[in-house]
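Just one protein chain is left out here, and the rest sit where they should.
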Amino acid sequence: MNPYDVNKVREDFPILKRKIYGKNLVYLDNAATTQKPQSVIDTVVKYYSESNSNIHRGVHYLSQEATVVFEEARENIQQYVNAKEKKEIIITKGTTDSINLMANSFGKKNVNEGDEVIISALEHHSNLVPWQQLCKEKKATLKIVPVNDQGEFLFDEYVKLLNSKTKLVTVSHVSNALGSINPIKEIIEKAHEFNIPVMIDGAQGISHCSVDVQQLDCDFYAFSGHKFYAPMGVGILYGKEKYLEEMPPYQMGGEMVDQVSFEKTSFNELPFKFEAGTPNVEAVLGLNAALEYIKNIGMENIARHENKLLNYATQELKKIDGIRFIGEAVNRAGVISFLIGDIHPFDAGTIIDHFGIAVRTGHHCAQPILDHFNIPGTVRASFAMYNTIEEIDLLTTTVKQVKTMFE
Amino acid sequence: MNPYDVNKVREDFPILKRKIYGKNLVYLDNAATTQKPQSVIDTVVKYYSESNSNIHRGVHYLSQEATVVFEEARENIQQYVNAKEKKEIIITKGTTDSINLMANSFGKKNVNEGDEVIISALEHHSNLVPWQQLCKEKKATLKIVPVNDQGEFLFDEYVKLLNSKTKLVTVSHVSNALGSINPIKEIIEKAHEFNIPVMIDGAQGISHCSVDVQQLDCDFYAFSGHKFYAPMGVGILYGKEKYLEEMPPYQMGGEMVDQVSFEKTSFNELPFKFEAGTPNVEAVLGLNAALEYIKNIGMENIARHENKLLNYATQELKKIDGIRFIGEAVNRAGVISFLIGDIHPFDAGTIIDHFGIAVRTGHHCAQPILDHFNIPGTVRASFAMYNTIEEIDLLTTTVKQVKTMFE
Amino acid sequence: MEVESIRIVEDEIIEEFAHLEGWMDKYNYIIDMGKNVPVIDTKYKTESNLISGCQSKVWLYAEFRDGKVYFSADSEAVITKGLANLLIRIMNNQKPDAIINSDFFFIKKLGLKEHLSPNRSNGLMAMIKQMKLYALVFKTKASQTSGE
Partner (left out) sequence: MEVESIRIVEDEIIEEFAHLEGWMDKYNYIIDMGKNVPVIDTKYKTESNLISGCQSKVWLYAEFRDGKVYFSADSEAVITKGLANLLIRIMNNQKPDAIINSDFFFIKKLGLKEHLSPNRSNGLMAMIKQMKLYALVFKTKASQTSGE
């Protein structure tokens, strides 16, 4: 598909026909969750209509069939992020779940009194609070890499924080509040000079960038299906085998055990060791369908299209008197965050909504970075493969309208 | 719908038209996961085609709409189990997740060195391994209520185990391996005489019995949506407010926090305190649709029908020479577990499968209870509202066939 | 009696709203309202007077004088302030019982809940709850004092 035919893409997303207050839905809340193409919805329907079954332990046909497609999905995910081994792909319920697994398993094992964990000032609460709590419990210290006023990760400051007490560096690939792309390749390289493993919170990265975990050489990479055109309720934790092998299990229950008696329990091998309970087969197959869909269109094409939208939005909104962009990193993806004069984001969002435009307002679960800018929140428009230049024009017109109403 | 019209019910489940090896699917693996009625599938499709959005923090229409239906679903769940407060309904990803939450939050807070936790010999690994690990970590002791050779909970033995060191009693409502219904009302009453809270693993109970948590007076009740005609990826933990209020959060991240800064984080109120990350809106709405469907048919009718199947299956299988029932509790629901002479359950299951009949074979994630009977596993047929007498006849004929093949 | 006087103000507001065509005018009206809210004294803009569950910060304060309740409020967001003012216009100068028993009829009548706040983000419901709570506290105190 070249040149990129956004109208053809839009046809694949049934929700885009939805009317809001009688107007066409303009969905610009993609950083919160993306919409689903028909092929993903169809996969879910087909699964429940023809193949639904619990997996792995069944001898019967349906169970074996479901197991096969489930494990094939895992393989496709492995290939998509170019992990070395299939067993390095752990199925979780979302990024938050993946990071909690990390904090409780990796963290519990490796972070001790006096140790340090490094995050950035840009993190979503999900990549902050688990580490904050871990450090509190372990009497370790959470170190924060500061950002500049463009919302850019300060690499030199980061390097200063690295030392022999650092047990993990964990930063977002792309900031959900500001859209800044962090220099993760350099971050990883630097940490590895000190033999420190690095985890990437890819919740926003996976949908805007091609990810190759071997090329990045990251030790862990986490993301959510629902922000990546897949159903809710599934996430991935990629981890290097050498780390995953040593890590103790997180949740306990069926599937993740090998032998169980009242005296003693032995745990299953990777990846099952980390997958307690009935997995969400539906959502994993849905994620697989989403991957197929994305591969067909091509992540390069998607990224190029989204970049065009981002640049156009920046250019057009900039023309409005009093507009303030929050986060102006040189490298940015998918997200534009702004304020209109002194208008409270909630006021702006309420009016924008009435034009059928879905933007997010507030702190975007990243309070600390807003504290940095000393603001209560922003208006955030975030883009996906199906957004259009016309939608950006609508947004711009609406923002002007908001201005007149409140000034 | 009275008398119960099973053929009408069957029409609502599209998968029942599936052919396996050219034969009609006979799905008797309902204790592993149940099939989904069309209304549940339609709810998922409608959600993704019309309303998909992230919830709770959005000002925009879709987000608010999704939030409203999500919270209405929580209310319906509350009403269904007759919880006193909506905030006592915590959304998890499944029973295993609910129990891990309990072990990590309630357990971490309340179980200390020298304390005791009581489970039964009938527990699924999910209600055993988390407690085993907790006790190991806390130097507490896991006490096991034994069963008799019918697979019945030994109440007198249970009473002997209760003492001031007991911090929690946690038992299954219905055993997934044997189908035994535990006397949970009496178990709870007895524990309360010692002021000990009781958690019920309702993974198998919820689909076969009416559950009224206030009438039972249980302190916690956990179950999975996928075993209750709902989509995968959602579970419930009901807990009494007074306990939930005191319990520390389990997973950390977005949604479950109130104020976040690098210095200090305060947690959100119930139920959100326990719901970190983007919830599985799809599956929660699906669970709501399943509840509606079940309410329409009536749990009493379902239970009566399933009981008829269970009795008929017992009666017919008993006629086969050499059949051994594993678990013959007087009170039983949904599950019949058996062995055919000395034929290994895997051998039996493989042949039964080729007749298009889905039964489960193996240890059913409940190794300890099979150790009690000194067997490597059983063949388990488990029933749901859509199974028929004719299907049981097929099963019986097939079991006879298996016998000839292996003897 | 008091409930009736609440109803009168409610009718007034409903009447005012009736003249507004389209949602833009309605919002403009609420925005205007926001400019005239009886602003809370800064010394009461404390953590404990913050209403939680709103996307913008909202402070609500109440005093009890001569058997009647007087509210003041503030918010970072103008729409929220406007909504607060609507509520205050109705509830100010009322006896606790009137507030406690009010069904906030006008909210339904204006479709405010559906139209403006299908969820908790603007805190309309949270503000009402807080107002009723204040009224309840005052009533309880009053009955204790009179009981002495």
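Letters are used for the chains, namely A, B and C, taken in the order the chains are written, and counting of residues starts over at 1 for each.
The rule is simple: a residue touches a chain if its C-beta (ideal position, glycine included) is under 8 Å from a C-beta of that chain, and two chains touch if they have at least 3 such contacts.
None of the values given here were measured: they were computed from a predicted structure.
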Contact with the hidden chain (one of B:Pro183, B:Gly298, B:Gly341 or B:Pro376): B:Pro376
Per the touch definition above, residue among A:Glu137, A:Glu189, A:Asp258 or A:Glu407 touching the missing chain: A:Asp258
Absent-chain contact - pick from A:Leu25, A:Val59 or A:Leu270: A:Val59
Contact set of chain B toward the excluded chain (per top definition): 21, 343-347, 349-351, 354, 361-362, 376-377, 405-406
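Simple rule for what comes next: only the chains that are shown with their structure count from here on.
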Averaged-CA centre spacing for the pair chain B and chain A, given as whole angstrom: 31
Residues of chain A touching at least two other chains: 21, 346, 349-350, 361-362
Chain C, residues touching no fewer than two other chains: 55, 121-122
